[in-house]
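One protein chain is absent from this view; the other protein chains keep their places.
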Amino acid sequence: MSRNAAMIWALARRALNEITRVPGAAVPGVLAPTIFMVGLSGVFGQAARLPGFDAADFRTFIVPVGLLQGAAFTGAATGVNLARDIERGWFDRLMVCPAPRTTILLGVVASAAVRSLLPATLLTCVAFALGVDFPGVPALLLTIVLIMALATAIAFYAVIIALRFRTQQAAPLMQMGGFIAVLFTAAYAPKALLAGWLSAVATVNPVSPILTGVRQGFVGDVTWHDTWPALLASACLLVVLGSWAVHRLGRVGD
Amino acid sequence: MIRTSLALARRTLLDAARRPQFLAPLVIFPSLFLAINTGGLHRSTDLPGFPHVGGFLDFQLAAAMTQSLLLGGVAQGIGTALEIESGFFDRLVASPIPRVSIVLGRILAGAVIALGQVLYFVAIGLIFGASIAGGLPGLLIVLAIGVLAGTGFCALGVMIALRARNASTVQGIFPLVFVVLFVSSAFFPRALLSHPADWIASYNPLSYIADGLRDPIISSVSLQPVLEGLAAAAGVTAAFVALAVAALHGRLREA
Partner (left out) sequence: MSTAPAIETIGLEREFGGGLKAVKGIDLAVAPGEVYGFLGPNGAGKTTTVRMLVTLLRPTGGRATIAGFDVATQPADVRRRIGVALQEAALDLLMTGRELMELQATLHGIPRRAVAERAADLIGRVGLANAAERRVGTYSGGMRRRLDLAMALIHAPEVLFLDEPTTGLDPTSRTTLWEEVRRLRDEGTTVFMTTQYLEEADQLADRVGIISDGLLVAEGTPAALKAEIGAPHLDITLGGEAPDAEAARRALEPYGACRPAPDGAHVSLQVADGAAAMAGVVRALDDAGLLVEGIELVRPTLDDVFLAKTGEHLEGAAEEAAPA
């Protein structure tokens, strides 16, 4: 068990090198959610005046969206990095080592959870500086858990795409998956204000309860009623996408 | 010069047609934004001060077009940078063609692709219930402003590529596209933007381009927004084409 943990840690540390050793490599991914949050609230801020909008202001309402977007970008980046490793032959090196496939997969995606905290930290600091209220420690802790879980789930998805197409050119497909997952929810407005088709999509989108969970504290209080669906949805995404990724990894070489 | 520019433009277009996976993001991402903005904020038309429109989709089409055209400019910039990295650019420079046609060819190709992009969003809008209030003249104005603006954005992309010399630098511009759009009236009426976005939007040529694209869609053709849109698109195009040519000469002098 400890050997597997050492393998996961070694692979995760390697994945973090991109941030620590390539100047500026992480900047776009870290900045983008904050840019979106500031930009969107500057553009659509008046929408919060619509009857039925629960939040104090539009910016507070979409901060959670930005946090999840950061998680999605980070998860997609994991898949892009794996695709690059496949193109350069590094992935073959992993596949011929005797480490269990599950261990390799966990090592590849583990860094996504940690990296997702970078854009989240910047966004939260900027949001507070712009007047968004502190959501409270319980809400913040829950947010951290949900962000890390979503980043890992999207990383599993991106890994599946990378293993299927084996090229960095599939990057837009990886990014779009996370993009759609996060934004086809009650991202911009409460569900009651959404157009019919988007409301229907948001109802079945597993990221919707996660967004609701993250929104707690920023909008309204933290309640078990909104927390357990978020945790359950996160767990389901991790299990389903993780199993699919393990299965896909096992089929490498077929 | 015209003949070689057209030949190089044709080459760029053939290349794009053979690799549609590089064209797709130019319309797919803006389409997703269009869907999300429309689906999420369609009630915004109820806000006091919102212009009279058939639907929020009618209003948002111009934003999607502007966004797509900007991404088209980034794509042509990346294409130019890749040609520089691969050495094909040097091959063209060493050939007996007028060198300015290297830049003009790609910009011309961008103009043709821009036409396709605008037509795509017109079609999407019509399919999902929007209408062009200005009728056929309105449609022609939308196409004119769109192609002109798209040409200018391509010239911008080419200029950046000639200065940056590598594709990843040009790709890093991608987030800036959204920054510039957010401080314009592309997505929302200028009067309803927060401060200081509303102030910046008054000076942002994208606002006038988007408003020029929008006016024939949401109302019968009005002179002021259309003329401003054409002027902004023409100004952007003239400026960036000149800068792109200057960048080309600068690069050739360094070589």
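Letters A and B name the chains as they come in the text, with residue numbers starting at 1 for each one.
In the analysis below, contacts are C-beta pairs under 8 Å (C-beta built on N, C-alpha and C of every residue); 3 or more make two chains touch, one makes a residue touch a chain.
These numbers were taken from a predicted model, which means no experiment stands behind them.
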{"item": "For the chain not depicted, the shown chains it touches", "value": "A"}
{"item": "Selected from A:P51, A:G196 or A:G253 as touching the chain missing from the view", "value": "A:G253"}
{"item": "For subunit A, residues in touch with the removed chain", "value": "3, 6-7, 10-11, 14, 17-18, 21-22, 88-100, 252-254"}
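Following the convention adopted for this analysis, only the chains that are shown with their structure count from here on.
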{"item": "Cα-centroid distance, subunit A relative to subunit B, in whole angstrom", "value": "30"}
{"item": "Footprint of subunit B on subunit A - complex, ascending", "value": "28, 31-32, 35-36, 38-47, 49-50, 169, 172, 176, 179-180, 183-184, 186-189, 193-195, 197-198"}
{"item": "In the complex, subunit B residues that touch subunit A", "value": "21, 24-25, 28-29, 32, 35-44, 46-47, 172, 174-175, 178-179, 181-183, 187-188, 192-194, 197"}
